[in-house]
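The complex appears here minus one protein chain, its other protein chains still in place.
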Amino acid sequence: MKLVSAYIRHEAFEPIRTDLLELGFPSLSIMEVKGSGRQKGITERYRGAEVTNYLRPKVKIECVVASSDVQTIVDTILKHARTGAVGDGKVFVMPVEEAYRVRTGESGEEVLQAHPGAAAGVG
Amino acid sequence: MKLVSAYIRHEAFEPIRTDLLELGFPSLSIMEVKGSGRQKGITERYRGAEVTNYLRPKVKIECVVASSDVQTIVDTILKHARTGAVGDGKVFVMPVEEAYRVRTGESGEEVLQAHPGAAAGVG
Amino acid sequence: MKLVSAYIRHEAFEPIRTDLLELGFPSLSIMEVKGSGRQKGITERYRGAEVTNYLRPKVKIECVVASSDVQTIVDTILKHARTGAVGDGKVFVMPVEEAYRVRTGESGEEVLQAHPGAAAGVG
Amino acid sequence: MRPTVETALSQIDTTWVIVAAILVMFMQAGFAFLEIGFSRGKNVGAVVAKILTNFSVSALVWWAVGFGVAFGGAASIAGDSGFFFGYGHTLNPSFFTELYGTETVNGPFSAFFFFQFVFCAVSLAIVWGTTLERIKFIAYPIYAVVFSAVIYPLVAHWIFGGGWLSDIGGGVQDFAGSTVVHLTGATGALAALLLLGPRRGKYGPDGRARAIPGHNMPLFGLGVLILWLGWFGFNPGSTLGTAEGRFAEVVIVTNLAAAAGVIGALVTSRVLQKTLDVGMIGNGAIAALVAITAPSGYVEMWAAPVIGAVAGGIVVGGVLMFERLRLDDPVGALSAHGLAGIWGTLSCGIFTSPRLASFNGIGEEGLVYGNASQLAVQAVGVVAAFVLVFVLSFATFGLIKAVFGLRVDEEDEAAGLDIAEHGMYGYPEQFIPRPELEGYGAAPAARTPAPAPHPTRQEVPAT
Amino acid sequence: MRPTVETALSQIDTTWVIVAAILVMFMQAGFAFLEIGFSRGKNVGAVVAKILTNFSVSALVWWAVGFGVAFGGAASIAGDSGFFFGYGHTLNPSFFTELYGTETVNGPFSAFFFFQFVFCAVSLAIVWGTTLERIKFIAYPIYAVVFSAVIYPLVAHWIFGGGWLSDIGGGVQDFAGSTVVHLTGATGALAALLLLGPRRGKYGPDGRARAIPGHNMPLFGLGVLILWLGWFGFNPGSTLGTAEGRFAEVVIVTNLAAAAGVIGALVTSRVLQKTLDVGMIGNGAIAALVAITAPSGYVEMWAAPVIGAVAGGIVVGGVLMFERLRLDDPVGALSAHGLAGIWGTLSCGIFTSPRLASFNGIGEEGLVYGNASQLAVQAVGVVAAFVLVFVLSFATFGLIKAVFGLRVDEEDEAAGLDIAEHGMYGYPEQFIPRPELEGYGAAPAARTPAPAPHPTRQEVPAT
Partner (left out) sequence: MRPTVETALSQIDTTWVIVAAILVMFMQAGFAFLEIGFSRGKNVGAVVAKILTNFSVSALVWWAVGFGVAFGGAASIAGDSGFFFGYGHTLNPSFFTELYGTETVNGPFSAFFFFQFVFCAVSLAIVWGTTLERIKFIAYPIYAVVFSAVIYPLVAHWIFGGGWLSDIGGGVQDFAGSTVVHLTGATGALAALLLLGPRRGKYGPDGRARAIPGHNMPLFGLGVLILWLGWFGFNPGSTLGTAEGRFAEVVIVTNLAAAAGVIGALVTSRVLQKTLDVGMIGNGAIAALVAITAPSGYVEMWAAPVIGAVAGGIVVGGVLMFERLRLDDPVGALSAHGLAGIWGTLSCGIFTSPRLASFNGIGEEGLVYGNASQLAVQAVGVVAAFVLVFVLSFATFGLIKAVFGLRVDEEDEAAGLDIAEHGMYGYPEQFIPRPELEGYGAAPAARTPAPAPHPTRQEVPAT
């Protein structure tokens, strides 16, 4: 099992979510993050003083899937998140050792995604 | 060392925190996330137009513990977070390679939890 | 590749970011978290009732770097985040298996940080 | 025909009454923001819809029915003319037809009509703070109809309009309505609360109250300040004119009481709660304003700080007490309008000065001037009003509960009234995840050619 | 010399007109908060800057030019005296110099000047709600100059000031400006909108409208309540005095209409939208107030709820319609001020009573009293005003677009007007990451000796 963890632009999320759902991956979590990368800061002015901002709002997607599904997820994200401009973000893949579904207490790959076939393909 | 990472309902947090504290695991972090799983969207109406929401608010708990303590943490979370209804969430376990306590600069399993016995049990 | 994941005080962030930038590590993400550790709760009073707070605001830094750079990052964080008082936080290191730059679709260590030398040092 | 001084005086009086009524009308915003401040962020749009709806139902029903019941004649129980109020209509004689020198509706009498309407609307607004965050929307218009057609008009008639309570003794003294307006509203609130129960999560299984803090103290403060402002119409406007500049004295009396109420609540909060609770300080002002409402036309200036300070203490103690009694009243209306309304009405029996009893021609001086009988009259007024309003309100809310249900279901309460009853959050950016709120993904065609959405032009590669 | 009753009456009238004007002035806050509530959080500081700037430009230009064009004489097209208004200046004769019995500017006439100014400012404020969240700041002062010097004064002159529209038939009836003020503002808004286009992301590539919910229903509600308050200056103040207490009747008429508008919108929203849309309910109040503005001095009380309820229905239907027509109007001003302004003006032709037509000495009774001709006159008034304002506004905005551009670029629109045009967010804590906002890291020297920043003293090690 792997965690696919992506930092992307907000407006990329909706098509990603839609595609993943169609592909049988409804389950994911997102959170608001602020990121810095290859960008200059923005300087804000207020009553004669200034404050500079180097961080930009991004959304982080966390999606745990069976190892065999990682590439599908990554490709879907890359496809929709790319605008070609600086700030498109990064995707990372990390190992996950165990997974539990709280509702039932079950564990293992089959708890990962709602779509029955999603984990089935893992063999 | 492992990171136990759980996406659960907000109202489950307080009993989990209380139990973990009693068991000697006071140290954890939480963050607000929005998740989707096996749920239909909610449609909001506003001045003749609509917007649909597929994501629901959840809280994510991140708790790094010694490997030998993982099951205690997972069990505590499962016990309190279960309502039996869709949306109860998931718990994942991930490997952690090193840990540092900022205050002292120490590293290793003994920095993980305040309770001295917590890491001591790891042997 | 590793993810350095640090829970620290808000006011420590700015010097850390500045130093990391100078060292060639501009890329990182942060998020607001609430954490508990070795601290008593705060009791709030409101119209005759009370509510107790055990969690304190912290900022979490997530920074993925080449394995050879981990120590630099950790040291930089430890250096600036330490006040010596309870609540300074923790730093964890976790394995990362793959990384993609969304803008280009490239993968591998060289996508991690803007600074060309940063990953180059990995060899 | 050359205009007479009487014409001029009538126009001045009409001007003042209308200005005062407009100030009282604005108290609707005061109640709205006091309630919004004390609500959680998920229940705030509902307050806006509620206040507009109640005020509107009340306006129409008061015009059609309520005014006639309250002021359409001097019978002992209810008035019986003035329905569907309009210019040129004829009214049955009452104290007010005499005061205005006409039984035919004209301009100045219209000012009186409107002034009395905004009082009814204030009384109705008071009912709902206690029921915040869980009552169904349908309860508002139904109760508003009954309240504005029957409940409030009856009380108003009994005390203000020449009904039986203005006949016992020298008459119940309630200058601007500590009982008529405020106790009435709070009693309606109590009836609703008993049928409604506390908010979900307010009391743990151990029975201990849990704080459910209001989400916005600045907006609460706005509410308090607007109410304070409005009270300068409420009490001084109840002179119904400008004769001898009496209304200016009432302004001072009102303000001194409110000020003392703030200090009284501040001190009591410090002593009982070990903190300076912002909500309690604001409640102190409101409670003192409620308390001084009845005596504002009857007492000398020196009595005002006393009455106000006691009210400030009462409201803090009352809120703590109701909290223990498991009467979950998010805004403290039972204390600020109920207990303080009772205190204010009774305080006439203590502090009314002979000069002002005779100036108003109602009742007698109070206890400190050596006369105990007025206090008894005041007590009768309080009890009569409470019983009437409680019975009618409990019956109305009981009926609503039986037919429609009074309370949203648990899921809706957890989600908040805004999304559950109004289709959208009051603060969408707080509740809808940003990617879903913006969702330009719905527009992929538009997206591709669009430039990368850098927040500003300055966002360019640094390297 | 002993003062006369006439002196007293003049001073009363002046007092009422000034009080009314002050209430109308405060409607600026109403528009500001209605717009703020309906905006996203990234565009809210800009509204504050905008409203202050427009009101200010308008004040200066009205004083220098606008008042003279509108009220500086009784010519058919425009007035021609009263520029750079000041005490002791001489005015060309008009209805108003007669009313005030002076061609030399004095105190009472100054009250009239100010009352008319705040109307101009309201009309200008109406223009901008439709253009929210995307128009460039530079457009405000330029259009404000043209609007306050020419556009509004011409309409005001034609209908209020003795111009040609007050001469056709018995004159167009527009008591407080459903057409002069509200339709004018909405027409300016339409002209701007046609040149501006919808907000980014409002319509997907499939053409379907997407909800862009306003960020704050409480502040929207504040706006509505302040506007409602201000309308008690707007309509009743248009009596320009207190004679016979007529203004008190206008107060009631205004309030009944607004109340019916809320109910009308509530019901229509429930039927068409299957929810109780908070914004629509508020819009219902505004639309009804707009509609009753023209007839408020001409109709009997019973007609007010009818006029208001229809307006409440119109505004909901109108908002849904404009949404489909891809006319992106975030606040619904085209419906609430445009459609309802037209309805209100026409409704005089239906409901004006003979008593009040003759009291005002303008026009005749309406359709329900058996006279159809006034309705035609009203229609001419609407069309003439619309054409004049649309042509001049479209030309002005077209010029601004050609010279400066009317719309911020895509990046700025995405980032929000606050940061893009005003250098700082209106809610910095919502948009700037907390570590960067606080950034004590900039002060390492100060940091080292500082105690760990525990939020309170109670934060001590538990072990």
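First chain written, first letter: the chains are A, B, C, D and E, and each begins at residue 1.
To be clear about the criterion, a residue touches a chain if its C-beta (ideal position, glycine included) is under 8 Å from a C-beta of that chain, and two chains touch if they have at least 3 such contacts.
What you see is a predicted model, and the numbers here were worked out from it, not measured in a lab.
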Left-out chain, listing which of the shown chains it touches: A, B, C, D, E
Candidates D:48, D:149, D:186 or D:226 - the one touching the absent chain: D:226
Option from E:38, E:55, E:247 or E:322 whose C-beta touches the chain left out: E:55
Hidden partner chain, touching residue among B:59, B:91 or B:111: B:59
Touch residues of chain B, complete complex, unshown partner: 9-18, 30, 32, 38-43, 56-57, 59, 80, 83-88
Those residues of chain C which, in the complete complex, touch the missing chain: 34, 42, 44-46, 51-55, 57
Contacts of chain E with the absent chain, listed as residue ranges: 2-5, 7-8, 10-12, 14-15, 17-19, 21-22, 25-26, 28-29, 32-33, 36, 44-49, 51-53, 55-60, 63, 84-87, 106-111, 113-114, 117, 137, 216, 219, 222, 418, 421-429, 432, 437-440, 442-446, 450-451, 453-457
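As a working rule, only the chains that are shown with their structure count from here on.
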Required steps from chain A to chain D (each step between touching chains, minimum): 1
Chain D and chain C - chains in contact with each: A, B, E
Highest C-beta pair count, chain pair: D-E
Rounded Å distance, chain D centre to chain E centre (Cα mean): 29
Touching two or more other chains - residue numbers and ranges from chain C: 17, 26, 30-32, 38, 83-88, 94-95, 114
Numbers and ranges of chain E residues touching at least 2 other chains: 210-211, 213, 273-275, 277, 419, 433, 436, 439, 462-463
Overall pattern in which the protein chains touch one another (line/ring/star/complete/other): complete
